[in-house]
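Could you have a look at this structure, given as structure tokens, before my questions?
Yeah, one chain of the complex is gone here, protein chain that is, but the others are all in their spots.
Right after this comes chain A.
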Amino acid sequence: MKIQRTDGEQMELILQEDFKYGKYDDHHTYFEGDKKGTFWGSIAEDYAAIGPPTGFQGFISWIFLPAIAAGMYFNAPGEYLYIGAAIFTVIFCIIEMDKPSEPHNFEPQIYNMERGARDKLISDYNTMDIWDFNEKYGDLWDFTVKNDDIMKR
């Protein structure tokens, strides 16, 4: 049913009993949204959300535990298992350290900064030499002092 509004526009009139609560007013407690994936789909989504290691790093981290279990099953010497674990750890950590830092890799006070200043600081941290960075931003360690000039540096 269409009604004429006073400003001349046509408008759909919805009766009270036809009003779909939660859908028309976007209230999630009535209507949670029609996004319905499968169970495994939601698991995969959650897994992707934690940003797991990908590529070669993901491959070795998936292969590590089965390889250890297989080695123990076939009575491989324990020394080899431990040496393998040490090599795995070193390679994994090298790959991890080569990744650019994200906000959650810093002290949580970094979230108190303004968004633009924080992004600039983190991008500088990722691109600059660490010694230059320390010279430029070294006074920021004291987060109790207000620093408003990060964008100007």
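Please note the rule applied: a residue touches a chain if its C-beta (ideal position, glycine included) is under 8 Å from a C-beta of that chain, and two chains touch if they have at least 3 such contacts; residues count from 1.
The rule is simple: contacts and distances are computed from a predicted model.
**Student:** Under which of the names "Photosynthetic NDH subcomplex B 4", "Eukaryotic translation initiation factor 3 subunit C", "Ribosome biogenesis regulatory protein" or "LSM complex subunit LSm2" is the non-displayed chain listed in UniProt?
**Tutor:** According to UniProt, the chain not displayed is called "Photosynthetic NDH subcomplex B 4".
**Student:** Just name the one of A:Leu13, A:Ala49 or A:Ile130 that touches the chain not displayed here.
**Tutor:** For the chain that is not drawn, the touching residue is A:Ala49.
**Student:** Using the definition of touch stated at the top, determine which of A:Leu65, A:Ile130 or A:Val145 touches the missing chain.
**Tutor:** A:Leu65
**Student:** In the whole complex, not just what's shown, which of A:Glu102, A:Asp119 or A:Glu135 touches the removed chain?
**Tutor:** Only one of A:Glu102, A:Asp119 or A:Glu135 touches the chain omitted from view, namely A:Glu102.
**Student:** Residues of chain A in contact with the chain that isn't shown?
**Tutor:** Residues 46, 49-53, 57, 61, 64-65, 68-69, 72, 78, 81-82, 85, 88-89, 92-93, 96, 102-104, 108-109, 111-112, 115 of chain A touch the chain absent from view.
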